[in-house]
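Removed: one protein chain of the complex. Kept in place: all other protein chains.
Then we have chain A:
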């Protein structure tokens, strides 16, 4: 029974009073002890009961998880065992102690992966245990892991894209990177604000990440948002993908795909392509647009509101849209084009009979009436229709309203929420800055700046006295403006952000 004692030796009763350092020592020692146990420990029955029955996943997360992991391996393809273990796993994933598991990331990932594979096989399509486990480990889900992508794929395979939303809705703030050695005065058990301090390539919480994983994640995410009609978010994801930094202007096919969809989303929502973000790489952009010419052609006729030309483009490129899987988007944009044609009318008209709308869009009045009614119902159009006494569809009057925005209080709330989001973002941006400053490249850059210093410093002393007074780090990195918005502490860092 010694084994069980060892298993239960952590956490000690006075765990709440332990300092961070002591806690860290204790848990490390505990893990070492656990590793020395024979592997059969995890599979043995204790008091004729499964070890998992004895342990509380909330308190004894580590042994519970280890046992679960071993039993999963042992279960192989045995259906009934899998069923049983799956129940345990789901319980574990819902209750584990997020601080303890930080010390044994690879086991945690094994359990999660196994569960992720087994849930669909067991005939269930409910993937929420996975997302809640991910959020339990890292409430921000802001550090990208291989699980992000795997989970997303499973959601799509299982036909439950909406289950991915809890994860998708969180912004990715960081990538798992190896922290510089000399900085490890933090303990894993600390109350860490940023998840990327404990999710690192070595932590075991993620497999090795490849650039295409990130691209694929964002592209699949954009697909889901497109399906959900969350165009703003889809746009962001697509921009992530096609603005992905590249080495020497190389371009990934995934980026082209993202660009194609991005053009279409712009047409759907704004009636014209979105402006290309300023951070783009012109070389990459050129190669992308060379390949994406059919879509740019579509956009061109869309912007001109030229329905027949648009249709002709669609007809000509049918093969392309089909192969790219964008046929539905293209078709949807076609009806959006009609919609925008009507919406354009409100710039010119305050009220007009449906008959004239019909002439403008080139449909019979009955169809037009139906279709404008539908637009109003879907809130694309702020307008009302007054039927005419004669009952003739063409004589009904379409009257555009002045757009009436929501109440002021509602607006304030929105803005407040947005401000908070941005502030949170700024914290992450600072962190990214800090990490940047610790890179070898940055240190070398600074060194070089210093070396070429004497002259430059003299010039700066003469010319930029006010610079110093503003508390801007001595004109060390006066470069392109347009760094990150909202970062006013450290201008030097801003420049790196803008310069990359």
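Quick note on the criterion: a residue touches a chain if its C-beta (ideal position, glycine included) is under 8 Å from a C-beta of that chain, and two chains touch if they have at least 3 such contacts; residues count from 1.
FYI, contacts and distances are computed from a predicted model.
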item	value
Protein name as given in UniProt for the chain not displayed, "DNA replication complex GINS protein PSF2", "Lipoyltransferase 1, mitochondrial", "DNA-directed RNA polymerase III subunit RPC8" or "PCI domain-containing protein"	"PCI domain-containing protein"
Touch criterion as defined above, residue of A:119, A:149, A:167 or A:314 at the omitted chain	A:149
Listed residues A:21, A:311 or A:421, member touching the removed chain	A:421
Touching the absent chain when the full complex is considered, from A:252, A:301 or A:368	A:252
Sole residue of A:52, A:65 or A:432 that reaches the chain not shown, by the stated touch rule	A:432
Residue, one of A:159, A:211, A:283 or A:387, that touches the chain absent here	A:211
Identified contact with the non-displayed chain, of A:113, A:332 or A:392	A:113
Touch residues of chain A, complete complex, unshown partner	113, 146, 149-150, 153, 171-177, 207, 209-216, 232, 236, 239-240, 243-248, 250-252, 255, 277, 279, 346-353, 356, 397, 399-400, 402-405, 408, 411, 414-415, 418-419, 421-422, 425-426, 428-429, 432, 435-436, 439, 484-486, 496-498, 500
